[in-house]
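What follows is one structure encoded as structure tokens, with my remarks underneath.
For this depiction, one protein chain was excluded, whereas all remaining protein chains were kept in their positions.
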Amino acid sequence: MMINDIAPLESAGRGELTVFCDGRYRDKFLASEASAIITNRDLTRNAPHRDGLLFVEQPRLAYALIGHLFYPTSPLVPEVSASALIDPSAVVGEGCRIDAGAIVSNGVKIGARCHVGCHAVLGPGVVIGDDCIIGANTTISHALIGDRVRVESCVTIGSQGFGFVAAPSGLLRMLQLGRVVIEDKVEIGANCAIDRGATGDTVIGAGTVIDNLVQIAHNVRLGRNCILCGQVGIAGSTEIGDGVMIGGQSAISDHLTIGAGARIAGKSGVMRDVAAGDSVGGYPAVPLRQWHKQNSALARLTRRGADGA
Amino acid sequence: MMINDIAPLESAGRGELTVFCDGRYRDKFLASEASAIITNRDLTRNAPHRDGLLFVEQPRLAYALIGHLFYPTSPLVPEVSASALIDPSAVVGEGCRIDAGAIVSNGVKIGARCHVGCHAVLGPGVVIGDDCIIGANTTISHALIGDRVRVESCVTIGSQGFGFVAAPSGLLRMLQLGRVVIEDKVEIGANCAIDRGATGDTVIGAGTVIDNLVQIAHNVRLGRNCILCGQVGIAGSTEIGDGVMIGGQSAISDHLTIGAGARIAGKSGVMRDVAAGDSVGGYPAVPLRQWHKQNSALARLTRRGADGA
Partner (left out) sequence: MMINDIAPLESAGRGELTVFCDGRYRDKFLASEASAIITNRDLTRNAPHRDGLLFVEQPRLAYALIGHLFYPTSPLVPEVSASALIDPSAVVGEGCRIDAGAIVSNGVKIGARCHVGCHAVLGPGVVIGDDCIIGANTTISHALIGDRVRVESCVTIGSQGFGFVAAPSGLLRMLQLGRVVIEDKVEIGANCAIDRGATGDTVIGAGTVIDNLVQIAHNVRLGRNCILCGQVGIAGSTEIGDGVMIGGQSAISDHLTIGAGARIAGKSGVMRDVAAGDSVGGYPAVPLRQWHKQNSALARLTRRGADGA
């Protein structure tokens, strides 16, 4: 049979390929009329026999890879819009696309095959590697950006850090002199804000992915291959190891150290260091098992309270 | 007496009309020198007699309606700015105003009497209905938008969803192929981010209103006439019924179902399905009465703790 397209489990039909990789969707799997379903033997144990099952060790990864074969990224069509403003001192690599209204300031260096979106603003001296995508209406200053970095729309990179000291005349701003260093293959979601370092740099490690509306304060150092979900906030100078996963709307206080591989549940408020590999949750965040126990204890307490005890 | 204007309860004076619709502001009502006050009989029971009271069943609604009579929306003055960039293949309806620097890409269709703000960017193929307002510096792509939709400034609609899978080479992006479908009369606040669907669409139901800095992830389906307050975050593929109210800074986990008419207290962290009509609060969110009991129980516990127990 010819497979013409990919589709989600709930809607895939004849001629389409889909994936079954999460036991919660077993009902949808059993009802599916897809011609081919990528899955594994564990998930389909005890299910009635059917044709078109493709067993692999990592179904979700296989589905992602096949998806990119069905829908390869369109090659970038190089073009510099007549309404883009590129300073004569800026260097733009070959094969770039610079959209309407983009501003490329003095001293900027852009590598090969980059796509700079409409009205994006690259401030003086910003350096961008090869094969990057910069979203529309995004503002970047004081930044050194690697290769294959993707930044969505309405993002601010390189804003002044939030450091003040009380002075007789009111709040006095601490100097903010550093940069934002973004390593290769980083992805940054829409409407994020990433501050430049005060002295020293703010650093986002290679391969780290950041969802929308995330706040990264000055001098934060994020490791490699971290995952930061939507609306996370990381306060100043906190260091986060490689492969850390941070659930949506979590906050991490300033000057903390989060070890490699740590996992932080969504909406946590982390006020202490987290050791490598540990999982925490809650506000204030505690080890994940303890958080679950606290929630159970609180539920029991309430039932007692309801009995008049 | 002639009524010349409307004004808030605390400042309305002679010749002005105001509203008294919340018993918490009884003191302000008693001191008011407004010439006319919209209210109801319940709220003013036992209050000293005074002139100028207008009794209606729904004072706040009446005040809103009268306000729009005093301050009717100015009719849109059609004009396409010379500095807007409109692709020859785009279709712009009659009576539109397209402000300076707006970008209307190839294949875009805009209905009648729309107002597209300065530097707004409409990506290829975006479709917008009649009587819409698109704010300045807003970026829209991969979107199908109904009639009478209002989008504020610095909003991103149609960004890539946050889906990744671990691969030997690092995190591999899942395909993001879907759209954002925004039905009629939706309002979207400033600096929001709404991701396109992965496969399938992200959908915002008719009449739903969304405050500032809200995150809507890929494949979320919001019902009709929902109210999402500031800084709310909805994770991927969660379905939300009609008329759901979500308080500020609440987070809802991915792949959940929130029934019609549910109410979610501000700052809740919702980690399970919520049945239609239920009210929940807390982190993790529990039924609202239970949350209040938990808070009381915790307070009692603390008092005992303080006694050395």
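Assorted remarks:
Letters A and B mark the chains as written, and numbering starts fresh at 1 in each.
The working rule: a residue touches a chain if its C-beta (ideal position, glycine included) is under 8 Å from a C-beta of that chain, and two chains touch if they have at least 3 such contacts.
Bear in mind that the values here come from a model prediction, so they are computed numbers and not experimental data.
Within the complete assembly, A:L177 is the residue of A:A47, A:V91 or A:L177 that touches the hidden chain. Remark: the omitted chain is touched by one listed residue; of A:C21, A:I110 or A:V155 this is A:V155.
Looking at B:I3, B:A136, B:V165 or B:L256, the residue that reaches the missing chain in the full complex is B:A136. The hidden chain makes contact, of the residues B:I6, B:C96 or B:I194, with B:I6. Counting over the whole complex, chain B has residues 6-8, 11, 24, 58, 60-61, 63-65, 67-68, 70-71, 83, 99-101, 117-119, 135-137, 150, 152-154, 185, 187, 189-191, 206-207, 209, 211-213, 225, 227, 229-231, 248-249, 266-267, 282-283, 295, 298-299, 301-302, 304-306 touching the chain that is not drawn.
In the full complex, the hidden chain is touched by chain A at residues 85, 101, 103, 119, 121, 123, 137-139, 154-156, 159-160, 162, 164-167, 170-175, 177, 191-193, 195, 198-200, 213, 215, 217, 231, 233, 235, 249, 251, 253, 255, 269, 271, 283-284, 286, 290, 293-294, 296-298, 300-301.
As a working rule, only the chains that are shown with their structure count from here on.
With centres set at the average Cα position, the gap from chain A to chain B is 25 Å.
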